[in-house]
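Below: one structure, written as structure tokens.
Only a portion of the chains appears, each positioned as in the full assembly.
A and B label the chains in the order they appear, each numbered from 1.
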């Protein structure tokens, strides 16, 4: 995504100069931005009310003044469309912009991300605002790209949404009979005779707090519908903006594993993926890495934008620890290491009032550059400038893919039984971590992805198998691929209807097993995975919990059996040869040692090797571009670590030549280019 | 309750063939039902919307086809009236059928058990549906009995209920002055001058979540009113059905210790009690036993129906463990052992969609009979057929009764102070367990029951003493009975107004004590019950907690005193001679060892003996009929146990002769008929 205007790593972030009506402060801002190597500012994220005082009036003079001022100092603008919070006057005059919440209550003006996605008023004025901005700024030389709205999310349950839902259902099902069948409405007397009888599923009808539903079909479709509705809002602005600036990229900032939107669908609609990364002090660094990889996967590995991260502190967690010295820098490089081409902050200057006043910023309330945070920002800025355009567009190559599916997660969360403790993201992360500790690159792919080109595909808890997916997996394995999945897979189709004939349904012949029953116990109760014999790194036994598939082999090799309970001795891990490849099934939630051992064994068998073996806590990734390789070595530990390089490298951050044994500082980073 | 059509133990359960429009599946169903010895299917539980597409049309052709098909294969139908979930079209056209919830929000269509019991529309169409079914099926030879609605429960707070409540109050209190007096409305300025001023007690007026109320009189009466309102719905259908089939039994399925309905009142209105038993993996088996006994008590010991149990797994618990091998059989016999004449399942074939798709069934998603669950079902079916009509109508004889009162529980839950941790069911269970471990049969009786014929009556936490109850208890004791009650008894009358003059109020002379105060501590804090001297099995000291009555003896013998705190040395357990009998008062919540010792001691004194002494975990009950005795011996342990029979028996399940030392398999069952 080399951008001709600014062909280097973009560095900067959200900037809200309208919160200060002081030219002196604006001047200071510019001065510090330049000191810090900042070259991009995101403007106008929340200024709808400010720039549009009524239905007819648009006043961009203030915004233009700031864009000019920035551009005059070499700083480009990522221009937001400001539609993530409607004006108070609009809420007052046109209450249809206000959401009705999960409890069925119409909200009043307040907060942000507050507009009903199916409000005619909202869509009308959001489109108009995009057009007004496009028209006004299309030729501004400082305009670098568009940032539509902000962190789309949340559902609405108003009458406009109900009408929209019925329309969406008609388009999806065509006839009410088909809907009745695919929602299985003869259960609990839910037979519908007209579309008008269908109401939105919330706390007043089918659902309870925490993704509890008594009618999964309805609830699943409502999530699809709301995700689509919000996406339509994005697309509406996207389309308008394209008419003015066909060559500028357009994005909106996503939120990683945020559950409510089907980001694979969103990724297709965006020119470039961008996202906001807010790990807490106790977030595993592997989970941050995984989320970067997931975001990269939304557009098939295309580099993405780190749109927001805090330079220091958040405000909305329970305990908002400071990022320790060096950690902001480390995590900035971690983003680049996983495919980001930008390092952007929320926020450049800290607000003085309202709920984000205790969120960190490049320029803190002290108002000057003599702060730890500023110094660290400055260092990163300096380093990124040195890198010029070297990394821009560089890709990550992986022989391993993990399947991730938002709809699968929704269906798992919504289903009643067998356990309330199944956490899809946690199960996925458990497998991801096994690759992460080996420094083996992983792609995240959707259930629609082409599997060709991968050696190993892992699909944890593939509960929902959509039409055609099983066949694609079978072809992949037949052609020599290795496929790994887990307990509670192959259960339902995309309508959350069970595939009859025996679990894991459409995956049954692939795995060569039949799962007769699935036991569920309090996660504090454990069984054991007892290896039938040593297999690579796996031997002896491991703990497992959560769910316990009772498996019959129908041809699969039994790699391990349960250690206790009435199914002691029955299979828990199996491997089935299928065509030229094999399919491994893990019938319970193993402990990390098991999953690590399993993945290492499979990788060894497939010849999938580490980029560089490292001590625990040291992460390695590689980006390549035009035959050049960039190796990121990230020390997540608070101690120095030593490691041994295999080749000879140039550390791009210091221009040192490195080879053999090298030492990383606490939270230190190497960015190594192989010496040719 | 020998039924001439099917004079044997009914075996089968809920069957929803309308969920599959596949004749092939229906044929498979019949084949497997016959293999499993199934002779009864409950049809039409949730098909209102399917069978009545609009106000005027009733189409029972599908239902009749299934009844015919079943009957042709010797399977009878327990026919449900389908009124537990109104159709969506009805909710749309007649919103008065929708409940207003505790938060004051009118619900929309969704879920089940969703109709306002005071909705004119609901009552009109529910009655019409019962009539239509009665008229259509009254002469069907396969029609075995009626199953009205399903698991009645939940309260409504709509305007129709408010109007109904006022009417109910007028009928109960006649004058507003009397209501003011009995609700004590001069407290907190609640004086009412007209019935219209009274509003329903919910989160918008007098109550909070979790049975919190600031005005107990109103809240208590609202529970009575709602229980009565739902009962009127039952009775409405019952009456209609009787006009068509005066000789068929009518029931609705209850839910054990479910708190919201006064089941003793319901029991009177039903021809036979039926209930749904869903213990979790960690439910004490003694609690299941107790609940069976409670349900049997609703109709004075008449045999009841086990209407639902799962063959394997539930879906709505947090962790839905499989029933371990043998446990479904064991618990089926446990139901029979406590007076059930049926063994019925929810469900015969598992749904493929919506919220019960992960609830176990006789025919699982695999769709065939090669499953553990099916094999166990088959075994039980075979055994029950062998039993023919031997057990049908057999009764349980008990010299012990435990008093249970739903209104007492409501009043305890609603009252503010002295502790939030008092759990009526838990206190009752603690006393029940003491009999259970001795294999001493227990009847559950209401506060209206005749006590004649019992030797020992236990009434844990008899907080509310209704008019006349104290006198009946006194007569019972005067005539030689032994009465046991506990702390916080005798406090209020049926209006939750305190009986003045000293606790335990109307029971004070019976117990020969005065309770001056009641201390309440965090249940993690303990005092001790220190025995004054050895008494039977009781000596030394025991832990107690929760509440601590500060007792003065007014003639009672002090059996034990407190061990610590400022009331150390003051009475905690007393016994008063009253006429020919005695009354024992336990002033705190003793640990199980204490309660076990107390009950064993009292039983020994009264010559109430065990049916058969057994090791822990082995339960024994006896049913008798026409001079014949049937002894159930149930091994709830996962190990073999040995025990010694006193007489010589025939095991009806194996036709073996047994005497002396016998061995029970893990989860094994003996059904012993004495050899005469």
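Everything below uses one rule, namely that contacts are C-beta pairs under 8 Å (C-beta built on N, C-alpha and C of every residue); 3 or more make two chains touch, one makes a residue touch a chain.
As the structure is a computational prediction, the values presented were derived from the model and not from experiment.
Taking the whole complex of the structure file rather than the 2 chains in place, the copy count of the single sequence reaches 3.
Criterion: only the chains that are shown with their structure count from here on.
For chain A in complex with chain B, the touching residues are 103-104, 183-194, 196-201, 203-206, 213-217, 415-421, 495-503, 514, 516-517, 519-523, 566. Across the interface of their complex, chain A is touched by residues 16, 18-19, 46-50, 53-54, 82, 84-89, 91-92, 101, 103, 105-112, 281, 312-322, 324-325, 350-359, 364-367, 371-373 of chain B.
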